[in-house]
Structures are given as structure tokens and as C-alpha cells.
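Every protein chain of the complex appears in place save one, which is left out.
In order of appearance the chains are A, B and C, and numbering begins at 1 in each one.
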Amino acid sequence: MITVIKPGTKEQQLESLIKWFKDQGLDVHVSKGHYQTVLGIVGDTGRVDIDLLEGLDMVERVQRVSDPFKKANRKFHPEDSEIECGGGVKIGGGSFALIAGPCSVESKEQITLVAREVKEAGASLLRGGAFKPRTSPYDFQGLKAEGIEMLLEAKKETGLPIVTEIMNAEHLPLFEEVDVIQVGARNMQNFELLKELGRTDKPILLKRGLANTLKELLMSAEYIMAGGNEKIIFCERGIRTFETYTRNTLDLSAVPVLKELSHLPVVIDPSHATGKASLVLPMALAATAAGADGLMIEVHNDPAKALCDGAQSLTPARFEQLAKQVSKIREAMADA
Amino acid sequence: MITVIKPGTKEQQLESLIKWFKDQGLDVHVSKGHYQTVLGIVGDTGRVDIDLLEGLDMVERVQRVSDPFKKANRKFHPEDSEIECGGGVKIGGGSFALIAGPCSVESKEQITLVAREVKEAGASLLRGGAFKPRTSPYDFQGLKAEGIEMLLEAKKETGLPIVTEIMNAEHLPLFEEVDVIQVGARNMQNFELLKELGRTDKPILLKRGLANTLKELLMSAEYIMAGGNEKIIFCERGIRTFETYTRNTLDLSAVPVLKELSHLPVVIDPSHATGKASLVLPMALAATAAGADGLMIEVHNDPAKALCDGAQSLTPARFEQLAKQVSKIREAMADA
Amino acid sequence: MITVIKPGTKEQQLESLIKWFKDQGLDVHVSKGHYQTVLGIVGDTGRVDIDLLEGLDMVERVQRVSDPFKKANRKFHPEDSEIECGGGVKIGGGSFALIAGPCSVESKEQITLVAREVKEAGASLLRGGAFKPRTSPYDFQGLKAEGIEMLLEAKKETGLPIVTEIMNAEHLPLFEEVDVIQVGARNMQNFELLKELGRTDKPILLKRGLANTLKELLMSAEYIMAGGNEKIIFCERGIRTFETYTRNTLDLSAVPVLKELSHLPVVIDPSHATGKASLVLPMALAATAAGADGLMIEVHNDPAKALCDGAQSLTPARFEQLAKQVSKIREAMADA
Partner (left out) sequence: MITVIKPGTKEQQLESLIKWFKDQGLDVHVSKGHYQTVLGIVGDTGRVDIDLLEGLDMVERVQRVSDPFKKANRKFHPEDSEIECGGGVKIGGGSFALIAGPCSVESKEQITLVAREVKEAGASLLRGGAFKPRTSPYDFQGLKAEGIEMLLEAKKETGLPIVTEIMNAEHLPLFEEVDVIQVGARNMQNFELLKELGRTDKPILLKRGLANTLKELLMSAEYIMAGGNEKIIFCERGIRTFETYTRNTLDLSAVPVLKELSHLPVVIDPSHATGKASLVLPMALAATAAGADGLMIEVHNDPAKALCDGAQSLTPARFEQLAKQVSKIREAMADA
């Protein structure tokens, strides 16, 4: 850790700061430049209260030089992790997965029909929301336990492992037969929930928060891993910016950055990020070319309502086209 | 609700969309312009799936015209709400409160000493973190239950009501004697926690999330209020932007905007927002002049460590100065 | 244009607003809902002062329903535009271009050497900065006129058309033999410069500003096109967000969005956006798969300094690999 001292700091203040570090069992290397003094702090700096330090009048800037994430860090785990998702499906380490399904589970018929169709079109996991985080308490909050039952029926019929979101650790008993548990963007820093998931052995699909940095996403994975569960799949689903044409701004650099820093797989969700069906295909192809380990695509099927044709959800037919084009991109990359 | 239709949409598609609205019990006013067709949807539009609608190929844009928040809405509750915080202390409706104390509770001696000093300097509530949300699982997570015990001791000694953060609804029994429960920025959209707090009768200090809009903050209050607990105090504590000199960007427009839209009180936390002790005083004065109902100020006392002088936390002496200057501003405003 | 009126507005105020619109030669359709009144304004709404309107106490919200950009608009020009860049090189309408070269022109030898190498590796245009916009007045500002001379020498030797940035309309005479004139991100809304470029017949590579929306980028193109010059190439080079690991956040949705809204070609600059050599290749492939019409890649050659190996600039060897992989992606897409 580096601490840059402001010019004009009194010798006595500086010494009291150095003593404070030493009292915490740390070594301090003092480097006095012509213009500035810099302290290099060596040892277990994880316990140092950075906020306190940065707030000191004499301190210009504080910088950690070693990464605060350990178990998720590629430095200590150079090979890619491959996460087993049930039913023989893997994500990461060369295995690519298409996760498809509707935003919300609506009925047994709906979810089973979509499951069959996306399976045929090339999906390897089924997604569907049973617990729905909604901005308004007056909006539909999902079918909850009943929705999970319906997903399990669709799983039994098609053999597709299922991914669905958890919002409360108390609901964990309902997720016993769920294959992959999703943590939504709004809960990325619900540390109490992360800790509980660290005590399970389920693969966790961890979505990046709307205003979280990639380092914070890594630290949230670390919360789960610190508890013993190392089966994490990252998911980028768009961040908040001033742009208003798309619902969020899909940050595809997340793919190579997370892969540089971590051994864990990265999945992209272009449906939520863009909020527009017409943008899902190009962003899905882009994500694939950027090196993503999988895609999460909203697919909806409701032949009774012509309405849904063209929604943010693709129809199964459009999803099938997407799956084919994604394959072409993957072949081209393997070939290179 | 207004739905703007894209030019070139086929009559048949438009009719199927109109039918879809009508099937949900809504009235549709069609207004065909030279360039564009606009549907005005009237009725209980709260249940309409906006995401689905916006994703339709034929839809250019969807806009709610009435506010989705009801209980927090000033339209239906024109007078300011005044929240009773225990010990006769009130926030809102003309009552202004200084909430002061350390970031974390460290020991019984520390918290009692700070409590005494901030009380003398003019604070009306004591704050202190017992459960600490930390980005890293390896960082200190607070004294937890023990920390709350220490806060209660400080309350007993000084009579100051206490404010402290909750991170998990399961911890509610520990908060029985806590006066005001804080929901941190990272949990602003932890809807499960909000619902549980809606079942209590404790005042809730609800902090704005790092990338949340003011309308979303209002909706999160609505989650708590929908459960029956209408004692909400908003707290603005800085949002994320590209600026790096301050820790976050304090959005003081939040004060007049929230007061325009809602009857609930608004408190400002300049300590967390700026992350620098030297900026706390000017931003506290600015918040007061903008019309805030209270301030939340980090105050730390550790005479043994000269170090802390100048940290993001003010010393009790600097806090006393701040309290005096805030009073002057409030007098000037009352006078105007 | 739609104007949503606040509930509680007096009839007289509403009528004075309607009269105000009519006085400007516009038709007004009034639609009174149960909760809200909405005015649909039809006619040439381009001259209406939106800022004034939005600021009115009685107005809840104003929304244009038709696009304010005309010449750049795909609605009025459905086929893709293909921009001739000199030397038979085209961008758009199926033609894909690799633009490569160093950030700054440093010497005749350097630029000629890089030109030769990138040409061999597959580049179709040469880039190089002669006028450099720098945050600090004390930083190197480029070789200016001399730099352009050097670029022209490199062009003569290799036949590659050249792209270089203009910062001041007074410098236009120096750009007479430049093939494509670049407008940098910081000048995207330098409307005086845009107007001057509208009077030339040079292709303009228009970079998106760091905090500009895609609609604003379209309007800046419109400034140039309104003057008569319709040869615009858009360039996305990253926007500012709270993420700090990458220099900026590359918004690849810009590709399909701009292509949906406009007929003009879109080029991506992954070098500036990410600021890290290791991220250039994956983001270049992603941009290609998203449907970009070209890439702008920083390539530097300095065999004397082993230093430069690994900089944000690729070496010619790494650029050659990139060019090959980009071709594979393009073939895979053509095939689909």
C-alpha cells in the first residue's frame, strides 16, 4: 500500500502516522522526494482503515498495490475455472452455454413450452424468474414458490438445468433442486445474502450492480468464495450512464477484464442491458467475439398474443437464428 | 400512461395492442397525428408490464404520466411529515436534527465519550455502526450485537436516541431498543429487507443508492410504507459519477426535489459523500441552506491518537463549530 | 411533440399555453384523461423553445415524437451510405476498413515505417496525430503542420489515404491533401468547427464526446450535413462512467443503435476506449461482430525501444494477427 503525504506536513505528524502503521504490525518504507514524501506500507494491509487514512489532512492519496481479492484472483489460480451446472452442462474453461427463457414464469404450460423450444434451438440452461425484484411494491412480484415448482416441472420434461433468482436467504430451502442460483444486480452488494450463499454448494450466477466497478464485482464473488463456495459465474448486464436510448450501457470490456483478473467464467445478458429486441442479436455476437463463456437471452413464447412478437424477448425462432450465428462466431474464433 | 407508436406500424398490429390494453381493463384514447400515433391509456396502469411494452417493435416510447408512488406522494399528503425519533426528538415539519457519531462503534468507552461530547455540542441523535457493510469480506465487519449493546449504554448515559444500520431482517430482534433504523445505500433496493421493515413501527433512515434516481428512492420508501410503516426519513449521501476528487458527488438538488415530490423529511450526509473532512463543513452549510431537515455527521474522538485530527470524521470541537454555523444559517432562513 | 400538463393546472393557464403554440403556427390536439391532460403538437415544432416549455410550472414533461435529425436519418435514406475515403477505399455499405497508425506522428522515418508495416498487415487507411488535443498546456501538442507533411510523405510512399485530427477551422488549408478529417471527442459539440467542415467536401470522422448521447452525436453530424457535406463516418471511442479499470467504457451498442437510426457508417476505436493493449484485440473482434464498418487501431513501431512492446499501441506484428482474426469474424458473419 502506498500513502502519498501532502507537502508541508510537519515531521511530527508524519512520525505519528508511521507509528500508527507500525502499531498495526506493518513495515513502513519512507521515500522522500524533492516534492513529495511517499510511504510504502508492507505487511497485511487488509485491516488498515483506508477511509480513515484517506480522510487525514496530511494524506494526499492512498493506493493499494496488491489486489484485495484472493480466491477469485487469476494470479493464484492461473487456469480457467469450469463450473458444473448440473445435467452435464458446464460454463467456462472452453465450455460455452446459452441460457434462455422468459423473464417471468407465468404458468406451467408457458414455461414447459418455452423450455422445449429453446432446448431444440440450442439452449443448454433454462432461465425464468419466480421471485421478481420490482422497483414498485405495486408491481407483480412473481409466482414465487409456485414459479419454482413450474421451473422444476419444465426441467423434468426437458432435462435442462434451471437458473433462477434468489432475493432472500430464507428462501434457500425452495432452491434445493434449482441448478444455478442467480443474484440480481440490486443484490450484488447484499453482503448478508452473499455470505449465506457461500455456505451452499450451488453454482451462483452473480450479476454486476448498476453502478459497480469490476473490482467490486470481484470482491462480491470473494464474499461467496470466502465461505467455501467457489462456483461463481459472473454476469454483465449493463451499467447506468447518461445514455437514454438503451436501457443500460452494456460494458463488454467486462469480458476481457474479468478474464485477465480472474479465473471465473463470464456470461453476458444483452436482453436486460439493451432493453430492445433489435439489439439483442448484434450484442450477443459481440459478446461472443469478446470471449464470453455464455449468453443469457430472454425468450418468450405466446402464440396467442401476436403482441409478443418483437418484444425485448425474442421468439424461439429468432433465438434459434441467434444460436446459429453465435456458433459461427465461435467456430471462427476457434479457427483463429 | 402514454404509448407512442412507431410510424409505419400496421393497423392490425396496432389493434392487437389496443385489444391487449383493453383486456387488462384499461381505456385507450387513440390520437393519430400527421407523423405519429399516440395511445393514452387510462385506468389502473400499475399492472402493465412496461418492460414488455417498451420492447415491442411497434412501440417508440412509453411514459407514465401519473406518479407510481402513492403514500410518499405530496399530492395526496400536502403537509410535511414530522417523524418522531424517540426521546422527544423530531425530524421534518420544521424540526431539524443533527445526527452525529463515529463511523464504527469501537468500544463502550469510545462511544460513550463521543456521545457525551456531541450531545454537548448540539447533536440530537447519536449514530454509530455496529453492522458494517464492507466491500471486502476480509475487512472488519463491525462489533455487531455487541456494538448495539454499547450504543444502548451510550443512549442510557446521555439520553440521545440512536441510529444504526441493519443489513439483515433476521437481526431485527437486536434492534428492539434502537430508535431509528438505517438502511444503507447498498440495500436501498433490497426489497425483501424493505418489506420486513414495513412491518415494524420504527423510523427508517433510508439512504439513496449510489446509482439510484430520486424516483427509485421514492419507490423504495413506498415499499416500506405499503407495509404500514410510514415513518421514513430520506438520506442523500452522494452518487457515483466520473469525478474522482470527492469520494462521491453529493446531489443537493435531492433536497428540494424530494420535498417537491414527497412530504417526508430529507437528511444529508456530507461525511460519506465527500470523504474529506475539509469538505464536510461547507457542504453541511449548503445542505442546510437548501432546506434539509437534518445532517448526519461523522464525529470521532480519540485523544490518544493525534492521527485522527483531520480525518473524514470531525473532532467534537470541529463539530461544535459546525453546529453553531448551521444554526446561524437556519436563523437567517427563518428570518427571510 | 407531446406536452404533459400537471394536474391542478387552471383552465386559463392551459388556454394561454395552447394559444402560444397556435401563435407559432402549430396545431394542438388536446386529450384530457382522468388524471392528466396531454397536448399533442403537430407542425414544424423544430422552432419551439423546449427549455422554456419544460421550465413552465404547469408542464410535467415535454417529448418530441419525431426525430430532430433529418439528413442523417435512416427513415429518409433507407440504404446504407458508403463513404469514399480516397485511393479507392470505402467505408460503409458493406465496405469495411482498418485504420491504423501511431497516436502521434513523431518523425518522417517513424510514420513511413509504420505506414509500410500496417499496409502490409492489412490496413486500408493510415492514422496519425499532427495536432494533439492535450488536457495540459504544458504537454506536447503535436508536430502540427510539419506532422501533416510527414503523413503526406507516408501517403505518397504507400498509397494509403490518411486520417488526421483538426482542432481549428483556420487550419483547414493545411488539410487540403488529407483524405479524412477527424473531429475529436472534445470537439464533437464545437458547433463553429462543425459548420466550417460542412462547407468542405472532405469525409469527416466524427468521434462521440465523452458524455454525449447517441442522439447528440447524430445532431452533430446534422450540423455538418446541413452545410452540404454528407460524408460523415461516426466513431465510438468510449464514454465516461464510474468504472476505473478501463480508461473509458466502450459502448458497443452504439453500432446497432446508430445503424438503426442512421444510414451513416460506424467505426470503433478500441485503443483509446480501453487504454490497454491487452484489451484491444477482444474489443476489436466484438466491434466487428456487432456490425461495425471499420476499426481504428493504434499501432506503434519502435524496434529500438523494447519498451513499446505492450503499450496501448500494438506492434505491427500484433496488428497483423488482429487483422486476420477480424477477417475470420467477418467471413463467419457473411456466411450466416
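Here is the rule we go by: a contact is a pair of C-beta atoms (placed from the backbone, for glycine too) under 8 Å apart; a residue touches a chain by one contact, two chains touch by 3 or more.
What you see is a predicted model, and the numbers here were worked out from it, not measured in a lab.
Put simply, the hidden chain is in touch with A, B, C once you look at the whole complex. Of the options B:A130, B:L197, B:A211 or B:L314, the residue whose C-beta touches the omitted chain is B:A211.
Contact with the chain not shown here comes from a single listed residue; of B:M219, B:M283, B:I297 or B:L314, that residue is B:M283. Only one of C:G87, C:G122, C:G159 or C:G275 touches the chain withheld from this view, namely C:G275. From the options A:S81, A:N168, A:T213 or A:T241, the residue with contact to the chain not on display is A:T241. Panel shows chain B; residues 211, 213-215, 239, 241-246, 249-253, 255-257, 260, 273-274, 278-279, 282-283, 285-291, 324-325, 328-329, 331-333, 335-336 of it touch the chain omitted from the view.
In the full complex, chain C touches the omitted chain through residues 13, 16-17, 20, 46-47, 49, 51-52, 54-58, 68-70, 103, 133-140, 167-168, 170, 186-187, 189-192, 195, 209-211, 216, 219, 222-223, 226, 239-240, 275-278, 305-313. Within chain A, the residues in touch with the undisplayed chain are 2, 4, 7, 29, 31, 33-36, 38, 40, 42, 60-61, 63, 65-66, 75, 211, 240-242, 244.
Methods note: only the chains that are shown with their structure count from here on.
Distance from the centre of chain C peaks at B, each centre being the average of the chain's Cα atoms.
The distance from the centre of chain A to the centre of chain B, each centre being the mean of the chain's C-alpha atoms, comes to 26 Å.
The distance from the centre of chain B to the centre of chain C, with each centre set as the mean of the Cα atoms, comes to 39 Å. The distance from the centre of chain A to the centre of chain C, each centre being the mean of the chain's C-alpha atoms, comes to 30 Å.
Across the assembly, chain C contributes 211, 241-242, 244 as residues in contact with two or more other chains.
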